[in-house]
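Apart from one protein chain that is not included, each protein chain of the complex appears where it belongs.
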C-alpha cells in the first residue's frame, strides 16, 4: 500500500484546518484602531494554533518520511489524529473570543491532549509496521518530548480553573519545546546514508 | 489515463468536506459548561459523519489501489459519488441542530443511501474497466457489506418517522460494520504478491 | 517546467470551489418539509454549478494529459481560468436565492462566459507550446463545442431580461452538451498508441 495518498490526504486536511481557523478572525465593522483591539486575543490564539498545526505537519512529514510500509490500521490511526486536529479551530475560536475564561482554556488543552495521544498511537503503529530495527524506531528513540507533552497538557487543563494564564503559558512552552526542530529523524537518516 | 489526478482530486474534495463540517460546530457565546450542552448532538453528528467520510476515503483508497485503468465514465462515476458526499455537511448540520426531529434524520439517510449507490456504480465501472479476472473483482467478491448497507439505509429512512433513535442506531451500526477494516483487497494483494 | 504542480494546484482550487458552494445551502431552522422548499432553487443551482465545475475539471484533466510542456504564460492563463471559476459560488448563491430574478441569472451567464473565454485562451496557449503537430491540436480539432458555448452564453445573458427561464434552459443545455464525454482526446491518444 502506498503512503503517497496518506500524505496527500493529511496535507489536505491540515492545510484546510489551518486556513479555516483564520475565518474566526471576523472582519470588524469599524475602521479605528479600537476595533482591532478585541481581535487581539483571537489573533494570538490563531498564532498559537497555527504553530501547533505547523508542528504537527512538520513532525508528521518527518515521521512518514522514515516509513516504507503503510497498513490499514495506520490509515485509521492517522484519521483519528486528523479528527482531533479538526477540532482545533473550534477550541481556538472559543478560547480567542473568551480570553479571560477558564473552561475554553481547559477545553483547548483537552483537544491538544487527545491529539498528542492520537499522534502517539500513530507513531506506535508506524514503528510496529516498519519492523524492530527500523530507522523510525531508532530516530524516535526515548521520545521524551512526546511523553512530556501530554503530562504538561494535563497540568494545564487542571490549572486552567485556577489560573487560565498559567495554562496558556504551558501551551506556549510546549509549542516552543517542539519548535526546536526535531532533528532525531534527520540525523538518523544522515547516519544511514553515510 | 492516469489515476493519480483522480485520487488527488477525490482526496481534496473529501478533505474539504470533512473539515467544512466542523464549521457547523459554532463557537458558543457563553463560557459555562451549560453553553456546550446544546452542542453535544451537533458534535455527535459530526463524529458520525467524520467516521462515514473516513470509511469512504479508506475504501476509495483501497479500491483505486487495486486499479490500473481509468476511463472517462469512471471520472464521472467518481464525481457523482463526490456530489452526494458533498451534501453530508448539510444533512449533518440539520440533523445535529434538530436532534429530536424525524425529517432531518430521514434526509441524513437519504444522502447516505445515494452515496452508497454512487459508490456501487463506481465500483462496477472500475471492475468493468480492469477486465474479467482483475484483482479488484476477486477482492470485492460477493460484497455483502456493499449490498446490505443500502437495505439498512432504506429501513432507517422509513423507521425515522416512527423512531428517529432507531434510525440513528442503524446509522451507527452500518458505520461500525464498515469500521472493521476491509481486508479483502489487502488479502487479495498479498496473495498476488506471494 | 513540470505540469504536476499546475495540475495539483488546479485540482485544489476546483475542489475547494465545488465544496464551498455547498455552504450556500444553509441549514434551515425548522424541521418540516416546508422549510426545505425555499432551499430547492438553491439546491438546483448547486447541482447545475457542480456539473459545470465537474465538466471543467474533467476537460482540464484531459487537456493537460495531452500536454508535455508548461510555460510561464500557461501558468497565468490557468490562474486566469481559476479566477473566473472562483466566482461561480457567488453567482450560484445569488441566482439560487433569487430564483425569479433576471439580473442574477444574467450574471451567472457572464461568469460562465468569462470562464469559457479563459479556457479558450488556456487551450490556445497549451496548443502553441506543444508545437504544430501536437496530439492536443489534433485532439481539439475544430472545437465546435468550445466555440458554440460562448455564443449560447451571450444569448442566455441577453434573453435573461425577458425570460430568465429561457436562459436557465440554455445553461442546462450547454451543460448537457458537454456532459457527453469529450472523447476527442481519448480517441487521439488511442490512435497514437495503436
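Letters A, B and C mark the chains as written, and numbering starts fresh at 1 in each.
In this text, contacts are C-beta pairs under 8 Å (C-beta built on N, C-alpha and C of every residue); 3 or more make two chains touch, one makes a residue touch a chain.
Quick caveat: nothing in here was measured; it's all calculated off a predicted structure.
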From the list A:22, A:40, A:151 or A:169, pick the residue that touches the absent chain.
A:22
Missing-chain contacts mapped onto subunit C:
1-2, 5, 8-9, 12-13, 16-17, 20, 23-24, 71-73, 75-76, 79, 82-83, 86-87, 89-90, 93-94, 97-98, 101-104, 107
Provide the residue numbers of subunit A that touch the chain removed from this figure.
7-8, 11-12, 14-16, 18-20, 22-23, 25, 27-29, 31-33, 36, 47, 50, 54, 57-58, 61, 65, 179, 181-183, 186, 189
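Quick note on the criterion: only the chains that are shown with their structure count from here on.
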Can you tell me the C-alpha superposition angle of subunit B onto subunit C, nearest 5°?
90
Core chain by centroid distance, with centroids computed from Cα atoms only:
B
For subunit B and subunit C, what's the span in angstrom between their mean Cα positions?
26
Subunit A to subunit C: how many Å between their CA centres?
37
Touching two or more other chains in subunit B are residues 8, 12, 16, 20, 23
